[in-house]
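For this view, one protein chain was removed and the others were kept in their places.
Let's turn to subunit A:
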Amino acid sequence: MTQASFFPGGSQAARGLLARFPFMPALLILIALIVLNGVFEPNSLSYRAIRGLVSTYLALMLLAVAQTYVVYAADIDLSIGAILSLVNVSVIVLLDIFGGSPAMVLLACVAGVGIGALCGLVNGLVVAGLRLQAIVATFATSILFTGLALYVLPVAGTPAPAAFWRTYGGSFFGVPFVFAAAVVTAIVLYLLARARLITQLLAVGDDAQAAFQSGLPVTAIRIKGYVLCGVFAALAALCVTGDTASGDPLVGGKMVLNSVAAVVLGGTALSGGFGSVVGSVIGALIIGLISSLVFFVGTPSEWQNLVQGLAILIALMVGVLVGRKDKS
């Protein structure tokens, strides 16, 4: 005996597509923005301009990726900007003290990633270990990490050694470093997406109670999520350091909500359990392209913030509408 199948309507395929590629709506928006940018400023599609865009927004992309991993588990990290700042000033100060030889630069970068991981561990212990509300707890740790950053480097300005920003802005065998970094990141993300931890994070975000009852070590998984987030925030900090070539204890503050917006634009659910890092990367690019578009269309400077805010709202709306149409 077979139970008959009967599903007219054919929306099944569209739904499947959206389930497998939650970033589809974001990708459409991104393409539209690239076209618009090209229309208003043909130069924006030049190799130079794209290279500039990537080197400026690689940091936000990595930060959005970092945020995605905690959002997967229905957590959030508001200290992500403070971690970025702390790593940025730590690296700068380390290099200032020990000199900027290539070996030292490498060591400082490793130390920076370690600091990021440590900050993530603190967040994880506070949020998952002590069971505090993620949004409030990471707000508190963000103040803590900012305090540390200000202690390490009270005022912005100490420059990075030449070896650092020359590498970030330079090319190897004709390939710009930022492109190589983007490709390596893409490979790492591709591999990570297959890691068991990611599936576990998503399962926890889906229904923490169900995950616990299934026998998953929920607390440990959430802590690992925060550590992963800290590591990617630190990588973002290295990009910021390369891009700005200086230390600034407050550099990350304004990027926090951008990272959350990028995650949402990319189709990841803040309620957890569903999403993709690819979407977050696209989301970060959308935010970047919106700022440049606002500039290219010649918005008077006093209106730029307003227009930028409106544009992000529109992008969010379009994403929701496209997503809903696919689902129904």
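Keep this in mind: a residue touches a chain if its C-beta (ideal position, glycine included) is under 8 Å from a C-beta of that chain, and two chains touch if they have at least 3 such contacts; residues count from 1.
Rule of thumb we're sticking to: contacts and distances are computed from a predicted model.
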Per UniProt, what's the omitted chain called: "Hydrogenase iron-sulfur subunit", "Sarcosine oxidase subunit delta", "Sugar ABC transporter ATP-binding protein" or "Fe-S cluster assembly ATPase SufC"?
"Sugar ABC transporter ATP-binding protein"
Of A:Asn43, A:Gln133, A:Ser171 or A:Ser214, the residue touching the omitted chain is A:Ser214
Can you say which of A:Leu45, A:Ala195, A:Leu257 or A:Leu310 touches the chain missing from this structure?
A:Ala195
Which subunit A residues touch the hidden chain?
1-9, 11, 15, 19, 191, 194-197, 199-200, 202-203, 206-207, 209-217, 273-274, 328
